[in-house]
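Of the protein chains in this complex, one is absent; all others appear in place.
Chain lettering (A and B) follows the sequence in which the chains are written, and residue indices restart at 1 in each chain.
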Amino acid sequence: MKELEITTHLTLIVPGKNRSVKNAEKRDKILHGIFLAIVYIFIIIFAFVVLLPFYYMIAASFMVEDQLNSGAFFPSLANIFETIANNYTHTISNPSFPYGELLLNTLIVGIVTTASSLLVTILSAFAFAKLHFKGKEVLFTIFLATMMIPGEMMAITNFTTMANLGFVSADQNRLQTYLALILPFVSNVFYIYLLRQTFMQIPNELYLASKVDGKSDWQYLWKVMVPLSSSTLITIFIMNFIESWNSYVWPNLVILNDDYNVLSIALRSTTFQVLEHEVWRPVYTQQMAATVLTTVPLLLLFIFFRKYIMRGVERAGIKG
Amino acid sequence: MEIKLVALTKKYPGDVKKGIKDTVAVDNLSIDIKDGELLGLLGPSGCGKSTTLYMIAGLKDPTSGEIYFDDEDVTDLEAEKRGIGLVFQNYALYPHMTVYKNIAFPLTNLRVSAPKKAYKALSYKLILDVISDRERLKKATLKSEIDGKITKDNAALYIAYEYSISKYLAKKIFSLGLHDDNNKDKVDEYKTYFEKKLQEEKEKINSKQKKIDDNFVYLDENNNPLIVKRKLTKDEIDRLILDVARLVQIDEYLDRKPAELSGGQQQRVAIARALVKKPRVLLLDEPLSNLDARLRIKTREEIKRIQRETNITTIFVTHDQEEAMSICDDIVVMKDGKMMQFGAPQDVYKNPSDLFVAKFLGNPPINVFKGYIKDDAVFIGDEKIMHLDHKENYRDCYVGIRPEAFIFEHDKEYHLTLNIDSIQSTGKDTSLICSHPQFVGDQLKVVIDSDSNPVLGKKDFALKYSKVYLFDMKDEKRIEL
Partner (left out) sequence: MERKNNYKAWLYLAPILIFIFLFTIFPIINTFIISFLKNYNYATGANEGFTFENYGLILGITERIPGVSESKMLDFIRYALPNTLLITFVSVPISVILALVISILLNKIKVLHDLFQTIFFLPYVTNTIAVGMVFAIIFSNTGLFNNIFGLGNVNWVQEGLGSTWGKCMFVLCLYVIWTGLPFKILIFSSALHNIDQQYYDAARIDATPKWKTDLKIVLPLISPQILYITITSFITGFKEYNAIIGLFNRSYTINPNVHDLYTVVYYIYDQIQGTNGTRHLEYAAAGAVVLFVIILIFTLIQMKVAKKRVHY
């Protein structure tokens, strides 16, 4: 029986002694360089597209109307400071866009929502991570299951609840408005999940050691667990705050009294316009100044806490 | 193939601003590795042994020095062109591919110089050869029976092995159904059919003014086999995989995913993947570190067997001296990027060139005492343990004594008195945990015959001088007297 005899005839192609390895190496290096250059070009193009809206938001707020309406890419440098001052003063003096007031409302709602949510989250994550009680697994599974249900289902009933409590009405007062904005967002299952994971990573020996030292659960939670989990807590705080700052749907439903408006609602509902030849004409440069004023605080937050935010989102993705 | 490392050095530049110094992972390393040898690179973690391996593989660039494969300088050659096989510490099997595909993967990238063949005609010839002996085919097919059932895949595998043909061809042959006694009389029918086909193919080739030899290899004008650069065919790849799978004994698992295999089986797959492309060198990076103790001993024998059968020059990196000692032809003991000693494992063990090597090899490890040489004798504490036949100047030294160098019952003049603290018997021999004021190290261990009857307390031991070594206090080099 004859065999296929591949093995005996098989020789790898390896560069012969006469072939210049150095030259091949040189060629490979050049090819690699070209390849890398192409990669960078693509990345830079993509980065440009991603950054364009941010750039144009700022650029547009530095333009005079005629420039913006001609689709200019760069603001003209002539009288640029006057243009900026003009755009921004008009924007914040617009009665529908009282920037200071809006900023205050947005900040208060954001901070109170985030702080109360964090408190509730810490307590429950501790119970789920370290304490024993009947039905723990079942309860946690129910919690997780609610994450799957679209928020719109909650919004409908929450709206009636807030209306029935008298918080949603044309003559709502400041406190009522804030409560209507805050209460539905105190509980957030995803953050409980995230913090529970962190708490569970803290070795149980620490817990037993603190018991031996005579610390109560309460002391242990605040003196040991919370400081050790500070980076997760910061992540949760920032993500939660960003969410609150950017929310539009719910505030749009429950704020009926414009005195207590928040930024994103006012930004969308305000029409920046001038009366010209007895016709109201929109002024988009001022609108862009308003978007800058709405967006920049968040961008600053992002720049300072970049690591926490990106790490948090990464963890959020890994859970799947 | 011989491998030569010449003054190989790898430096990692530090950062002056951050106050990080340059680190030298491999320092001026020169080794000659003989053809077909199994060489162990041995040393504690961080000694540069893996870095050396990765430089030979081409995955790390040396800072200076050269690497030769035979006479060829491969220092600047890309890893993919070196024709090496590398088994990674964690195997790096592709989790989404079956074992078969894992092993096939390197082959699909390969371009080879190989004779051009008339595949169609060859396959008809092979079919004819197989069906000409129906009994043998039947026997091979029946061997594949599991629980009274014969599946096409399994039968094809057995037929492929029996005749050294590819699984694809074996499948075709199996589906003719000739193993079945009911089809006995069809053999001649098929024979005529395939003979006709073969004849047609041959005529076709002739009509194109091309020549083939008896092995269906195309011939050039001078009637030499026509060698072309080409990719491997599916059948050739299959043949290579089946061969290597049988060599490392994983032929049963070819259709499984790596996650469905045990650590030892994954290890074999990794070796098969490295071997299948007929590498010039096989490199193994701590291949046993992920296996449990029992499997480790079995697998290292297996590696030795595979290496013997293939006779490929093999370099094996390990931190476990026992592993290296048991299977390597030669070992290189490394420390801080430097070669401390090179040689056959037993030679290195018997003749350590310095204290580090002496301490690193041997289990239980060598016992080290502080001693001194005075006049014509070696002392530990007040005790004269060894007599020299000439006078020496006074010097302090370390005295290394292998655990098995102690003689329990003796009538010798020179001896060393130890305090026996505890006695452990393993059946084969007896270990004594002792203490001595001049001893440096964790545990003073003496291994003696199980026939002896030690008791706790002071006891003097004579020494086998072939297992006693003296080292300089300062540079820790061996003192030869």
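The rule we apply is simple: a contact is a pair of C-beta atoms (placed from the backbone, for glycine too) under 8 Å apart; a residue touches a chain by one contact, two chains touch by 3 or more.
Just so you know, these numbers come straight off a predicted model, no measurement behind them.
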- Hidden partner chain, touching residue among B:K21, B:K34 or B:H96: B:H96
- Filtering A:T89, A:T146, A:Q201 or A:S230 for touch with the omitted chain leaves A:T146
- Query: Quick one: which of B:K116, B:K202, B:K234 or B:K257 touches the chain that's been left out?
  - Reply: B:K257
- Query: Can you name the residues of chain B that touch the chain not displayed here?
  - Reply: 57, 59, 79-81, 84-86, 88-90, 92, 94-97, 105-106, 109-110, 257, 259-260, 273, 277
- Message: Counting contacts across the full complex, list the positions on chain A that touch the omitted chain.
- Response: 35-36, 39-40, 42-43, 46-47, 49-54, 56-57, 60, 68-73, 119-121, 123-124, 126-127, 131-134, 136, 139, 142-143, 146, 148-161, 163-164, 183-184, 186-187, 189, 192, 217, 242, 245-246, 248-249, 252-253, 264, 267-268, 284, 287-288, 291, 294-295, 298-299, 301-302, 306, 309-310, 313-314, 317-318, 320
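Everything below uses one rule, namely that only the chains that are shown with their structure count from here on.
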- Message: Taking the touch rule as given, give the residues of chain A at its contact with chain B in the complex, in rising order.
- Response: 1-7, 9-15, 17, 21-22, 24-25, 28
- Message: So in the complex, the part of chain B that touches chain A is made up of which residues?
- Response: 71-74, 76-78, 81-83, 110-115, 122, 125-126, 129, 163-166, 215, 229, 232, 235-236, 239-240, 243, 277-280
